[in-house]
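Working notes, beginning with the structure itself.
Missing here is one protein chain; the remaining ones are kept as they sit in the complex.
Labels run A, B and C following the written order; every chain starts at residue 1.
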Amino acid sequence: MDTKKLSKDKLGEFVAVLAKQNKLYIPQKEGENLKFKPLSGDQEELDFPRITTVPPKDVFFPQTETLYRFEQGGTDISFPKEEEEAVVLGIRPCDARAMAIMDSLFSWDIDDPYFLNKREKTTLIGLACLEPGVNCFCTSVGGGPASTEGLDILLTDLGEDYLLQVLTEKGGKIKLSVEELLEEAAEDDLDTAEKLVKEATSKIGRSINTDGIQEKLPELWESPLWKNLSNSCLGCGICTFLCPTCHCFDIQDEMEGLEGRRCRVWDSCMFEEYTLHASGHNPRPSRRERLRNRINHKYSYFVQNFGKIACVGCGRCIDLCPVNIDVLDILSQVVKEAI
Amino acid sequence: MNNKPKIGVYVCHCGINIAKTVDVDAVAEFASHLPNVKVSREYSYMCSDPGQLLIKEDIKNEGLNRVVVASCSPRMHELTFRKTLAEAELNPYYLEMANIREQCSWVHEDREKATEKAKKLVAAAVYKARLLEPLQENEVGVEPATLIIGGGIAGIQAALDIANAGFKVYLVEKTPSVGGRMSQLDKTFPTLDCSACILTPKMVDVGSHPNIELLTYSEVEDISGYIGNFDIKVRKKARYVDMDKCTGCGICAEECRLTGRISSEYEVGMGNRAAIYLPFPQAVPAKYTIDPERCLFLTRGKCGKSPKCVDACAPGAIDFEQKDEIVEFKVGAIIVATGFDVFDASRKPEFGYNDYENVITSLELERLVAASGPTEGNIIIGKGRKGEKKKKKDRETFTPKEIAFISCVGSRDETVGNEYCSRVCCMYTAKLAHLLLEKIPDANVRVYYMDVRAFGKGFEEFYDRVRREGVRYIRGNPSEVFKRGDKLVIKAENTLTSTPIEDEVDLVVLAVGLEPRQDAREVIDLLRLSQSGDRFFMEAHPKLAPVDTATDGVFLAGCSQGPKDIPDTVAQAKGAASSALGPLSSGKVMIQAQIAHVDEATCRGCGFCVETCPYTAIELVTVNRVGHMVSVAKVNEALCKGCGACTAACLSGSIQQRSFMDEQILPQIAVLGGM
Amino acid sequence: MKEQFEPNVVAFLCNWCSYAGADLAGTSRVQYQPNVNIIRVMCSGRVNPLFVINALQQGADGVLISGCHPGDCHYIEGNFYARRRFGLMKELLDYVGVDPRRFNMSWVSASEGNKWKDVVEEVVEKAKEAGPFEQFRRNKINW
Partner (left out) sequence: MVDLEKLKSIAKETVSRDDVKYLIGWRQGTYGFRVSPHFVEKPEEAEELIFSPLCTNNLASYLVLPEKLPLPRGVEPDSRKVALMVKGCDSRAVVQQIVEQGIKRDEIIVIGCPCEGVIDLEKVEERFPNQLESVTAQWSNGKIIFHLPEGNEEIPKEEVLATKCLTCRYPNPVLSDLMLGDEVETWGDEKYEDVKELEAKDPQERWSFWEEAFSSCVRCYSCRNVCPMCYCEDCILDRLNPTWINRSNNASENTAFHLARAFHLAGRCIECGECERVCPAGIPLTKLNRKLSKVVQENYEYIPGIDPESKPFQSSYRPEDQEDFIL
């Protein structure tokens, strides 16, 4: 493994070089909201938050994506322009793991060109989590503060410097482009990083034992648990839209006079219309079924289909739920629930 | 049925009216590329027979199912082209028009810009046409009867006209007799006919007409339904006299212990009656009524040993057990003729009406000059009417010599909230002045006035005559009336000569104005009528629908709609009668097609539309929605007039006005905004 | 160049007063600018306030609502509801920074052909001053 060191003094230059050669996504504020956005112009101060409100999934799977354009009455369609080479800087390991999870979905039976093209052309430079948040539970779902899955490069904050670990070929290419800004890493630095990550791991206060949950969930299908848990659910899209692994979308044709486009937009299984049939019938008619589905999908169906839990333990759904529906609480009730 | 839109676009040249500034060919060419357009043509005069034929043939040959005509205003020819479609067996509401004449070619000169605008307007029409729906004009039957509320001259006249046309009339009058205000008048201006002489025959006609059911001493309790089908509930108050038995002989009233002790409403306090009474000698029906608030037996349960009226009534018509009775019936039309109140002169305290017995109102004077009145037509003042209470023996009476009228009392006066002119006071003042001079030839009569409005037929001539007879007109609005010795002093300023006046007189007559009735509110609530700024009932249109109201099938007549004199009242009553006869004689009414309808599946039952609807055409009803009883809006199609206010009030778009639905307007916005 | 800008104003006119007034302007051959495009509705009370937002979003540089003078409404009170609704809408648009010159409401009676012309001139002039409204336009954003 290629391991280097980047002095924090040179972070600005590092960013400048990356931005010059690629479309560079870094966490930025939009209103009060934090999300990954392409760097445009000068970024006064680089600040890597513990976590962005909107997960970086929207770099690859934008909330709104034009699939093609058309004219009413015509037969021609035109596609959006080719993707550029891009770098996502400052992505947290949990969010990077989420991308690996989404890869399985978007290359499942059919390859999704829109998603995969962007994935292919984008390098993920992650930042190890040394200050986990109150609702972090990545370690319970196969991740960790310095998990490398899905990442091309991992940075670890050593105080004065970042330890830079190249993880993939793509990462190597990026490393080459910034080679002159990097220093060699010492054995000590590796040890320090390991120590910091260990400390961070120990700070993670919340956990759940997911063993057997996949099998147990379907057995609890008719449990009163779901009704009780969903009583307070508002049916909003916070937990899904802001989940780094949620990937459901809707296809819409949007018209403007004679011009139109077909686009895909995020959809949420927590919305009533998500499963609403044209007949008016809704197989998931209430919040109970929708909440049950969300949990089952993440911890059972996805595992069944792809062999992994569709949750990376980022804690966003817990942080942001306005009514304190807490996925760890749900899972622990599931574990406890007698069948 | 395959209802995929196939649109025909027809661009009219209108000779050169459109073609001069709009490139008609270019517009037609442009329209041919619009979505769902099957044919697009231009023609010199679309409204001409060949023009219409063009459309009809295309509908037949090309299978068109939507038509867009780009020509003049739809206000001009929408009905024409709807008929064209109907003749080609296409639903007439599959028509949409683009107004490229009044709102384009006629108002723009720049040919290029006008053509561009015309294209946009046509495109908007095409986009709307794609989403048009076929609509049905439904008809409902009409109950061949009319309710008339109010038995004054307006109600009487309307009742007679409708009854003579062969339709049933229910004439409801609150008091024991028809006749109304007109029956209280002595003579009528400017012709000086005797009021009773011309009114009484009509009253008798109403009382005996086979088509008229007279419901006197009755009040309308409830009205529901809509044009053609109103359900009416009337309360017939207990008279305590059996109408069938009473012969109207009047012995009961003579015998009544309270004879001459109850102030008579008819005589406006100038005369008295008994507890059992006939309001006035010519009353119709000529049946007696017991005043339940005054009758000793009814109020105290005891009247001497036995009620004298009972003893006196040979046919045994007195029935103290009588109860109010509710009568229910259906009518197709309603005429509101509830009349007016005279202004209460005590609301102008500066004129001393409450304080001095020789300050009287014009209506009181009307009773004094009437030969049938309490003084048998003699002008005798001071019978101890009010104010200075005197014992009977001390009452002095006198015939006034110096007499002043004060006009516009309660009219044209913002301090009492009446900005309007009452229209009759100038002329009745002239009439009363004339009558006074007839009765007291040596009297000095003057009139304090702001303006004299003598606008009607023969009015100015009459006003001239009265002045020539010696009535003085002094321009000035008196500020005060007070007593000095035996005389009343009027303080005023002659505004023509700018001189202050203190005028000593024996009698002051206040020419009181006309006001909406105190109980108008009840009628408004019954019929959901509107009031205009002057608080009288509001007509549907001040010029073109002066007898109609906002509610179809409900008409106005007489002073309930605003002050007017007898001929105007009669004219309006006849107008209302003929308006009511329209639906009655055709036997059916058409119901608007472009009305509101509710999507019950999404309606939340909030009632915003119900509150908004100006016609009470929407109500909330309970329906079963997958097992749950929920409240949803329901449109009464006969009441809806298609204004669409409900549609804009609905938050969820669940109530939509047909032909002007959100989904039809939004594409128009997209075209006009985005093109 | 600013003077080249031809604004596009979408107008909602009630059938009985304002639309008739606009017709009268035509019958009287009154000349005015062609920038106002009329959508006919039966009553100003029918105009859903969201139409205004939608029109601006669909590319209108200005919106006009016109109805009968108070007391003259063919449907008794529709214009009173309109007045309240659009009084609110005007405040809302102004508050979020939509140039107040873009939204106008007028009372034009069936006899006021000349007033209609004046209203058009004023509304178009104001929309010109406010300039093109691209910020809110649906197809200019992320399209």
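The rule we apply is simple: contacts are C-beta pairs under 8 Å (C-beta built on N, C-alpha and C of every residue); 3 or more make two chains touch, one makes a residue touch a chain.
No experiment lies behind these values; they were computed from the predicted model shown.
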Open item on the list: I'd like to know which visible chains would be in contact with the absent chain if the whole complex were considered.
Closed with: A, B, C
Open item on the list: One chain isn't shown here. Among A:S40, A:S78, A:N209 or A:Q252, which residue touches it?
Closed with: A:Q252
Task: Among A:R92, A:K170, A:R206 or A:H247, the residue in touch with the chain that has been omitted - done: A:R206
Task: Residue, one of A:D95, A:D112, A:D189 or A:D326, that touches the chain absent here - done: A:D326
Task: Full-complex contact with the absent chain, from C:V10, C:I38, C:M89 or C:V124 - done: C:M89
Task: Touch residues of subunit A, complete complex, unshown partner - done: 30-33, 35, 53-54, 63-64, 133-135, 205-206, 228, 231-232, 234-238, 241-242, 250, 252, 254, 263, 265-266, 268, 271-273, 285-287, 318, 320, 322-326, 328-329
Task: Missing-chain contacts mapped onto subunit C - done: 49-50, 53-54, 57, 70, 77, 80-81, 83-100, 104-107, 119, 122-123, 135-138, 140-142
Open item on the list: Applying the definition given at the start, please give the residues of subunit B touching the unseen chain.
Closed with: 601-609, 611-612, 620, 625-631, 649, 651-654, 662-663, 666
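Convention: only the chains that are shown with their structure count from here on.
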TODO: Work through the pairs of chains, note which ones touch, and then classify the graph as line, ring, star, complete or other.
DONE: complete
- [ ] Out of every possible chain pairing, name the one holding the most C-beta contact pairs.
- [x] B-C
- [ ] Would you identify the chain whose C-alpha centroid lies closest to the centroid of all protein C-alpha atoms displayed?
- [x] C
Task: Inter-centroid spacing, subunit C versus subunit A (mean Cα positions, whole Å) - done: 46
Task: Approximate Å spacing (C-alpha centroids) for the pair subunit A, subunit B - done: 71
Open item on the list: Taking the mean of the CA coordinates per chain, how far is subunit B from subunit C in Å?
Closed with: 35
- [ ] Among the residues of subunit A, pick out those that touch two or more other chains and give their numbers.
- [x] 256
TODO: Going through subunit B residue by residue, note those that touch at least 2 other chains and give them in order.
DONE: 670, 674-675
Open item on the list: Under the definition above, what is the set of subunit B residues touching subunit C in their complex?
Closed with: 73-76, 99, 101-104, 106-110, 113-114, 116-117, 120-121, 124, 530, 532-533, 538, 550, 594, 612, 614-615, 641-645, 647-649, 657, 660, 662, 665-666, 668-670, 672-675
Task: In the complex with subunit A, residue positions of subunit C that touch it - done: 58, 138-139, 142-143
Task: Sites on subunit A touched by subunit B in the complex - done: 72-73, 255-258, 280
